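Reviewing the structure listed below.
With one protein chain held back, the other chains of the complex are shown just where they sit.
Chains: A and B, in written order; residue numbering restarts at 1 for each.
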Amino acid sequence: MATIELKQVEKRFGEAYAVKPLDLTIPDGEFIVLLGPSGCGKTTTLRMISGLETVTAGQILLNDKNVTWLHPSARDIAFVFQFYALYPHLSVRNNIAFPLQAQGEKKDVIDERIKQVVELLRIEHLLGSRPGSLSGGDKQRVALARALVRRPQAFLMDEPLGALDADLRETMRAEIRQLQLRLNATTVYVTHDQIEAMAMGDRIVVMSAAVVQQAGTPTEVYYNPANLFVAKFIGSPGMNLVQGAFADGAVRLPGDNQYLMPDGWKNSIARNENLIVGFRPESAHVNAEGALRGNVYASDMHGSYNMLHVNMQGDHVVHLRAERGTHYPIGANIRFDIDPEMVRFFNPQNEMALRKN
Amino acid sequence: MVNRRLLSAICYLLSAIRMSNISLSNITKKFRSVIALADVSFRVNDGEFFVLLGPTGAGKTTTLRVIAGLEKQDAGSVAFDGEAIDALTPADRDIAFVFQQYSLYPTMSVYDNLAFPLRSPVHRVSEEEIKTKIRGVAEILRISHLLDRKTARLSGGEMQRVSIGRAIVRDPRVFLMDEPLSNLDAKLRESLRVELKHIQKSLGKTILYVTHDQIEALTMADRIAVLNEGQIVQEGAPDDIYDRPATTFVAQLVGTPRINLFEATRQNGVVTLKDGTVMVESKPNLPDALLLGIRPEDVKPDANGKFSGQILLKEPLGVETVLHIKTGEQTLLSLVPGMSDAKIGDVLKFSIASDKLHFFDTNRKRVNA
Partner (left out) sequence: MSSFAETGPRRPVTESIRVDKVSPGARATGAVRAVVVVLVALIMLIPIFVMLITAFKTRIDVTASPPKVFFQPTLEGIVLLFTNRAIAAPGRQEELRQLAREGKLNIFEQIALDSGQEITGASPYVGRIINSLLIAGISTALSVFLGVLAGYAFSRFSLPGKDDLLFFILSTRMLPAIVVTIPLFLMFRQVGLYDSHLGMILLYTVFNLSFAVWLMKGFFDEIPREYEEAALVDGYSRLETFRKIVLPQSLSGIAATTVFCLIFAWNEYAFALMMTSEKARTAPPSIPSMIGRGGVEWAAIAAGSLGFLIPVIIIVFALRKYLLRGVTFGAIRQ
């Protein structure tokens, strides 16, 4: 397997940037996820790595070798598409054999390699069928087999689970990740689904408007988002963000709420009169003695936990994770606390997170 | 014809009182030889958010279309407030239908879309009144700034808000909604879920909502009916459905990640899995062969736990983390709050809440122990 390195890679269409200059190093065996809303440049980045799209400037290195202007087939990278891209007129066996035949492998080598991958993916029973008769999950397994059989340097996957229903997506998510761990395969995975990104990635590269917003482990992007975009985009629901004003060691929040600034933040905040307080739903707790007040906007059950939506004032609704079995009527007054370790602050002007010091 | 006029007049009077419950009795519907609905009966109470939950092809949408009068049932009857409405045309039933997609007329502006139902010959509302009503609804749904736009220029969320607006503006007796959120992106779906529930509770309207998404059902419903292959499998509050699923089908349909389900046997006073792992002491009324269901959140990491296994995979989702634990011959999913710091390959001790176990017999029906 290989390391992939992007050096100041950019893509312009005329004057408009699809991807602004981007530096990224993907070490051997890493599962990296490019995450962002549609049109953020994640797919273009992936396609540039594969050679299906030219770069406007910059270099792409595979194992320290410059492959920027190499033919896609000369890069030894496998690409898995959202809509499988299986050849409908060929049997599953011939679909899998196709890349090997293209390389001119001998028949016994091909048979041996096919045997290995179908065992790995547990699709032996499908070899004789046509792709048209397979379910979505099986189609994607066959597509993976076709990618694997070549033993490429790296895998590029473009929303491979996007066309599957929710249930199957969960199963395939775990399957792909387990396979990747077993093969220690360098993988670049594109998705717009933050849950998929969180669940699968060693690292997540969050992109928006052609720019990388943050690159980090799931825990980093979840608890320490670099800016408001990441805070909102990651998490379901996203981070609670409340406008406030800082004065006399406390933050004034909507609904006459005073939030006492936890230790360690005062220095970084003194310069910012207006700020945004952020916290995750599970970092706040309903507490009869709590410092913050609001009334219940809605309350709902998510299976293993309840979610409480609290309106602090006007449209400022925050979401709190609550234990199962707790019920609050709509409109009820409620008090809650935020875990001081888990609270975050943002500068509303440049939308960047403030650092503790 | 006279009868129909009379009926619709009665309906109109009733709608002024604004009580609205729906009851379906023994509805059966066939498409050629395929049975879409088999003897479906349920009742939606006034002011209730009622969700029909089921997989694709379960007959949810057909049920909704029968209630709307877009489809004629082969047997059975639909009644609003106790009055059978089977003879009425869709226009005379005084319902609003929110579709999954395609519901906005692309050649009209948002305002004209909202005004369309009010301008229909059945309703005959003056243009002046239409304007007032639309202003009010646009306010509630925060779409006032969109009124002059063509619908083709709206985003997905705006479109669906306008569709809901078109339903509200008529102030119908009942709202029928067919997966209105399923084409939106996850973030939008989440916030509209909360909005919809809030609006429904504030206006006190009756909503019958169809979805295949269990999270939508759990989060919004006052009551849920689970539909499978044209039949109602279970009816109850979200807590009932989740905590006491009537069949393995319901148990697997509701809850994410899926419930852990293992074949087990009862012998020598204990329940044992196939590989010999003893799970729990048996209760007297359990059958010999059974299926054991364990919700992932009931598998809890616990230093003093009686079970142990190796972590195969960790899926941090944010609010919760899913751990895939290999124990014996089974892989068990465990759901822990927050971002877990467990590592793949670690050996983990865990306990299973024995009072939260679900038992099913070989017919996949729940056994209450």
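The rule is short, and it goes like this: contacts are C-beta pairs under 8 Å (C-beta built on N, C-alpha and C of every residue); 3 or more make two chains touch, one makes a residue touch a chain.
Predicted, not measured: the structure shown is a model, and the values here were computed from it.
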item	value
Omitted-chain contact residue, chosen from B:T107, B:T132, B:S202 or B:S354	B:T107
Omitted-chain contact residue, chosen from A:G51, A:P131 or A:P152	A:G51
Sole contact to the chain not displayed, among B:L70, B:I140, B:L203 or B:V367	B:L70
Missing-partner contacts on chain B, residue numbers	65, 68-70, 89-91, 93, 95-97, 99-107, 116-117, 120-123, 150-154, 156, 159, 166, 170, 183
Interface with the unshown chain - residue positions in chain A	12-15, 51-57, 66-72
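Rule of thumb we're sticking to: only the chains that are shown with their structure count from here on.
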item	value
Length of the line joining the C-alpha centres of chain A and chain B, rounded to whole Å	27
Chain A to chain B touching residues, read off their complex	37, 166-167, 170, 173-174, 177-178, 181, 192-195, 198-200, 218-219, 222-223, 232-238, 280-282, 297-298, 300-305, 307, 309, 317, 321, 330
Residue ranges of chain B in contact with chain A within the complex	185-187, 190-191, 193-194, 197-198, 201-202, 213-215, 218-220, 238-239, 242, 254-258, 295-297, 312-313, 315-320, 322, 324, 335, 337-339, 344
